[in-house]
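Only one protein chain is missing from this complex, and each of the others stays in its spot.
Here is chain A:
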Amino acid sequence: MKLPLTQFLQLNLRQSNIKGFTSIRCLSTQEAIERRHHLFTLEKKRQLENVGRIEKIEVRYKGIPKDCTLVMNKDISTPYDCARHFSEWHMESSALALIDGSMYWDMHRPLTESCTLEFQTFNISEPQQVNKAFWRTCSFMLGACATVAFKDKVTVKLHSFPGPDIRSGSFIYDVDLPTLPDWKPTPQEMHTLSAEYVKLTRQNDLIERLEVGQELALEMFVDNEHKTKQIPDIARTNGKVTLYKVGKHVDISKGPMISSSGQIGKVFVSAVHKLLGSPESDLKQLYRFQGVALPTGVILNHFAFSILTERAKKLNSARSPINPFVDTRESVEPQSMQAHA
């Protein structure tokens, strides 16, 4: 599977000349993941080599144990590297970095200029942005979980996930399962999904970030027609697509995200609902995967957590990507209508 980039391009060109993407579609999910991961690492390596002559920047750190100044490498050192100068506690507990007191920066995104740096954990006094990053990461990981959880004969095509809305009670990922038109997951299957999710979090992989050009992004997601449709829209502003990688799973997201998958503690994949498309959309249905999670170290009474999981089982009311005009809260609506009548 480890072919160099040029060979892939040739392969792709030849196929697109002959019969479009038909033979690319024959890639199994596993192969597609491997391929994307390979392209990601190649591109990351290339970008690192492109930095060229190493310049130094001054990073003024504020916080525990004391304020100090670090001299780091421009475009190479990340906030995580700065955390490594302090202690293991900083490395494990910091979820986001705050640059110049205003910009939220991923822990694994290289610093571009001299700046001030603060680390943000989950229990600071103003954790809204950290929570959002956490929820976003949970959605992203749910996509990773959905791709690995099914058997090889089931094709899994990730569609997208909406922006984080914590008050809705669940994080979501909309997935297309073309070979399972009428799937109602059993409780056993839901347990398996949760278990797969926990397995991913236990691997404690760092969540890497990379900005790539539109062409490469299209090349990476060639097996997924939903993502290839979304990429031109995403790249419209500056021609770049932001990718995130955890383990071998690569996905598109605006970011920022938390530092590692080990920072997701208690987690529960609560429900899979079917979303029906509008009659004119070419995609007939999607499955909405929902879950609820808490950061590592948050201790919540099991009864309180059961309230959260029960709530997360209801269909999340976020906008459906294939049928934007229908409110997904149909099941709730008639009752309240009665109430108002």
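The rule is simple: contacts are C-beta pairs under 8 Å (C-beta built on N, C-alpha and C of every residue); 3 or more make two chains touch, one makes a residue touch a chain; residues count from 1.
Everything below uses one rule, namely that contacts and distances are computed from a predicted model.
Missing chain, UniProt name, options "Bardet-Biedl syndrome 4 protein", "DNA replication complex GINS protein SLD5", "Large ribosomal subunit protein bL17m" or "TRAPP subunit": which is it?
Answer from the UniProt record of the missing subunit chain: "Large ribosomal subunit protein bL17m".
Going by the contact rule already stated, which one of A:Pro79, A:Pro110, A:Gly143 or A:Pro295 would touch the omitted chain in the full complex?
A:Pro295
Looking at the whole complex, which of A:Gln47, A:Ser168 or A:Thr228 touches the chain that is not displayed?
Only one of A:Gln47, A:Ser168 or A:Thr228 touches the chain omitted from view, namely A:Ser168.
Which is it among A:Gln128, A:Gln188 or A:Thr237 that touches the chain not included here?
Candidates A:Gln128, A:Gln188 or A:Thr237; residue touching the omitted chain: A:Gln128.
Contact with the hidden chain only, please: which chain A residues?
On the chain A side, contact with the omitted chain comes from 64, 122-123, 125-128, 131, 134-135, 166-169, 292, 294-295, 298, 300, 304, 307-308, 311, 335-336, 338-341.
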